[in-house]
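My structure is below; once you've seen it, I'll send some questions.
Heads up, one of the protein chains got dropped from this complex, but the rest are sitting where they should.
Chain nomenclature is as follows: A and B, assigned in order of appearance, with residue numbering initiated at 1 for each chain independently.
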Amino acid sequence: MHNKTLAELSHALHQREYSSVELTRYFLERIERLDTQINSFISVTAEMALAQAQAADQRLQSGNASPLTGIPIAHKDIFCTEGVKTSCGSKMLDNFIAPYNATVVEKCHTAGLVMLGKTNMDEFAMGSSNETSFYGPVKNPWDTQAVPGGSSGGAVAAVAARLAPVATGTDTGGSIRQPAALCGITGLKPTYGLVSRYGMIAFASSLDQGGPIGDNAKDVALLLNVIAGFDERDSTSLNHPQEDYTAHLNDSIAGLKIGLPKEFFGEGLNAEVGKIVEAAIKELEQAGATLHEIELPHTHLSVPVYYIIAPAECSSNLSRYDGVRFGHRCENPQDLLDLYKRSRAQGFGAEVKRRIMIGTYALSAGYYDAYYLKAQQIRRLISNDFTDAFKQVDVILGPTSPTTAFKIGEKVNDPISMYLSDINTISVNLAGLPGLSIPAGFVNQRPVGLQLIGNYLNEARLLNVAHQYQQRTDWHRQNPPKFL
Amino acid sequence: MAWEVVIGLEIHAQLATNSKIFSGASTAYGAPPNTQACAVDLGLPGVLPVLNEKVVRMAAKFGLAIGAPVAPRSVFARKNYFYPDLPKGYQISQYELPIVNKGQIQIEIDGKEKTIGITRAHLEEDAGKSLHEDFQGLSGIDLNRTGTPLLEIVSEPDMRSPKEAIAYMKKIHSLVRYLDICDGNMQEGSFRCDANVSVRPQGQKEFGTRSELKNLNSFRFVERAINIEIERQIDLLESGGTVRQETRLYDADKNETRPMRSKEEANDYRYFPDPDLLPLLIESEFLEQIKAELPELPDDKKQRFIQQYGLSLYDASGLTSSRELADYFEEIVKLSNSDAKLCANWVMGDLAALLNKNNLEITDSKVSTIQLAAMLRRISDKTISGKIAKQVFEAMWNGEGDADTIIEKRGLKQVTDTGAIEKLIDEVIVNNPKQLQDYRDGKEKLFGFFVGQVMKVSKGKANPKQVNELLKKKLEG
């Protein structure tokens, strides 16, 4: 059952070939048996899952089921889930039982999806390797010595190891696409504002975006159908009419103009990874797409800009963790200042503290213009680069990550080298565009991802291109040997 | 040395909405602790703010009323600091781009008008409250007030005395109530004020170092706090010291100001645009619509009262100090069909005195407009004299019924019958032969004595004008 696509699972459930309860038990058993190898879950909510599965079976029986009713899903532990620990990968929230559901979670519940549990992640989504989690690193199912990428490393690893058919993730600088690439699965970061941020614990509000993670483009489209949509509780939510993202999957891509930014293929790109991307480009060319060299001249500045804007926003977003209303509180605080300082020092890990401090500095009196304002200005230039590019091409393509998965521990003490692993994904968040990563091959048994970037609200087009590619290739059908 | 005082005020007016500025929690006052603090107010992980449409309207109304440009584009920013009554660790406010820009307002001091500049007015969310009753040596935090919409109105340092500061504050108080955007209830904290106070030698151009006084929640406290702060600063300067720029808390019980410990260190608020909220755009059509909804503003009303009713500037200002008072006045003019000046005198005189004495607002008046108008009609038609009316008025206040009932019951009807008055005069003349003789011998001052006696025997009911005329004739013999 774990190798079936969502469409196949849905068909089987609707035909009563097996029940949602059986399917749910099946995945719970896989998690129980296999997750010790990769540590992809923080919480497994078996009891709740079986209750939801039972309800789903009733809906299936009574004929008022939606396409994904009864399908198990794993939520990144950044989404608030009522009555369930929502830790955001942090000691700070290790004791936090969310009192409400995130809009994304609510939409999944309404559609009848069955929550298996909450997936591991970099603490407060700050990391590219899943090593900053309070709950220990997640391991890459293809090589358990290697990182799965981050910050949605748990969600991605769980789907890659087929411990869950689909999952939700969030992407602030590449947190869905980079791990999807490193673990060989399909992950989409939608246009900023397409998926509600309500109940999604904020890291950097102007960059954060939730999105679907799955085995293939069609699965991702099916889940996007459920989680996308306007939310009156989120001021930045787009009032965009509901689309069926599966509608155009089978469209031909003949005549599609693909832009290849030379900045994505330059220095820093691993040669083997480059070859795989070249092969994928050929494949799309054979399917009728035309190739165009383009320029995104400010790409090299996206990492420094990001490492001002994201920490600035996070330094403020994370001020609410003060040991007063929820979360970790230090023992025997001497006074208020001591309560704040020790609770926060104990509750946050090193990377989170680093970013809070960088952000605090960048916003502080005398430095605001030189750092924050400057970064916002360059952000505009980066965004303009894309606007210009989309005047010439339909989609932009390149490697999701310049390398394959690196070894656990390899970059822990070198934050900047870690930051640079997101060089190809960050600019997409800065501009607020949709980006998709799909598997395109392997280098030494480690997956390589291909990134497709679209213009605003062009998710359907990206999924169409990905689906057409996946019709011609079977990289997405490969499973890690230990999780067959 | 002669010192000049320089005062600027920051007024926080709580906007009278049903729900909070960024959440759907109620703003009702007085609920049990934390029962009106919803997920958004508590800053729970994952929550987001959505701006209340009503607060935008209210702020725009205020802008239009002070002749200030309402910003076509304004931006919400985060003011970052840690405090237990500030759940998110930042306050959502407006910083570089406030909704209301430079405007002005007129105040009256000793019958003269003075213009006070308003630098800006911006929207922000209120914080919660720390309760200092002892909970095993800890403080309790109530977040019900968190997220209540505030309009912070910042004046220029244009005031030169505590009296001017009070006049300005009262004027703003009256304006926000006219506009129906704030209930003005100072006891509940709906209208509060911080004062920036400094002194400088008379004639000096540069401002002195200022201190910021917090916690001024009544007109009386504002005056007292500023006065003692001025004294403190002058004493300090005259004894060779210097004033420190600091935030001071006014302690009403001890009537002193002291530095606020929580504000001792220089703050670095790290303002930046709130990424959860998009820029607020106000279109000109929206403004036109609000303009059309504006009530008559106090200054316009004042001018109209002077012209239409022939009132003095003093009376017109007083009567227009609140919309309710002005309405009360206009209603009795209409109902009583009496001289407007007479109406003004009663509203500003006896009625105001009783309201004041009982600490009541005009809306709580125990004498209705209908009652007062009916009484004024009895003055106009000479049923009672102005003096007797005072008795009637007090009786009405004490709930003894309408003017006519009281006049009837107490027999207060004015005596206007010439024969009856002559009878009284005869009685007085007979009983005071010596005074009569003296008067006739040229001691004309004694006329007043006779008037008094006649009024006395009539128990005040005789028509004074008639008494004068008839008495003159009789005394001449």
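The criterion applied here is as follows: a contact is a pair of C-beta atoms (placed from the backbone, for glycine too) under 8 Å apart; a residue touches a chain by one contact, two chains touch by 3 or more.
Heads up, the rule we're going with is that contacts and distances are computed from a predicted model.
Colleague: Select, from "Aspartyl/glutamyl-tRNA(Asn/Gln) amidotransferase subunit C", "NADH-quinone oxidoreductase subunit C", "Co-chaperone protein HscB homolog" or "Intermembrane phospholipid transport system permease protein MlaE", the UniProt-recorded name of the complex's unshown chain.
Modeller: From the listed options "Aspartyl/glutamyl-tRNA(Asn/Gln) amidotransferase subunit C", "NADH-quinone oxidoreductase subunit C", "Co-chaperone protein HscB homolog" or "Intermembrane phospholipid transport system permease protein MlaE", the omitted chain resolves to "Aspartyl/glutamyl-tRNA(Asn/Gln) amidotransferase subunit C".
Colleague: Specify the residue from the set A:His298, A:Arg461 or A:His476 that touches the hidden chain.
Modeller: Checking each option in A:His298, A:Arg461 or A:His476, the one touching the absent chain turns out to be A:His298.
Colleague: Using the definition of touch stated at the top, determine which of B:Leu42, B:Ala68, B:Met186 or B:Ile379 touches the missing chain.
Modeller: Of all options in B:Leu42, B:Ala68, B:Met186 or B:Ile379, contact with the hidden chain holds for B:Leu42.
Colleague: Which listed residue (A:Gly127, A:Gly154, A:Gly187 or A:Gly323) would be found touching the missing chain in the intact complex?
Modeller: From the options A:Gly127, A:Gly154, A:Gly187 or A:Gly323, the contact with the absent chain belongs to A:Gly323.
Colleague: Given that one chain is not shown, which residue among A:Arg344, A:Lys411, A:Arg446 or A:Arg461 touches it?
Modeller: A:Arg344
Colleague: Pick from A:Tyr371, A:Phe390, A:Phe406 or A:Trp475: which residue touches the chain that isn't shown?
Modeller: For the chain that is not drawn, the touching residue is A:Tyr371.
Colleague: Which residue numbers on chain A touch the omitted chain?
Modeller: Its contact residues with the unshown chain are 95-97, 99, 192-193, 206-207, 232, 235-236, 238-239, 298, 300-301, 303-305, 307-308, 315, 319, 322-327, 329, 333-342, 344-345, 348, 353-354, 356-358, 360-361, 364, 371, 373-381, 383, 415-416, 419, 429-432, 456.
Colleague: Take the complete complex as the reference. Which residues in chain B touch the chain that isn't displayed?
Modeller: These residues of chain B touch the chain that is not shown: 17-19, 23-26, 32-40, 42, 44, 50-56, 75, 82, 84-85, 130-132, 135, 137-143, 249, 260-262, 268, 270, 273, 275, 277-281.
In this section, only the chains that are shown with their structure count from here on.
Colleague: Calculate how many whole Å lie between the centre of chain A and the centre of chain B, each centre taken as the average of the chain's C-alpha atoms.
Modeller: 57
Colleague: Once bound in the complex, which stretches of chain A touch chain B?
Modeller: 79-80, 86, 88, 93, 96, 98-100, 102, 197-202, 204-206, 232-236, 312-313, 315-316, 318-320, 322, 324-326, 336, 340, 360, 363-365, 368, 372
Colleague: Quick check: in the complex, which residue numbers of chain B touch chain A?
Modeller: Going through chain B, the ones touching chain A are 39, 42-51, 78, 80, 82, 84, 87-90, 141, 268, 270-272, 275-278.
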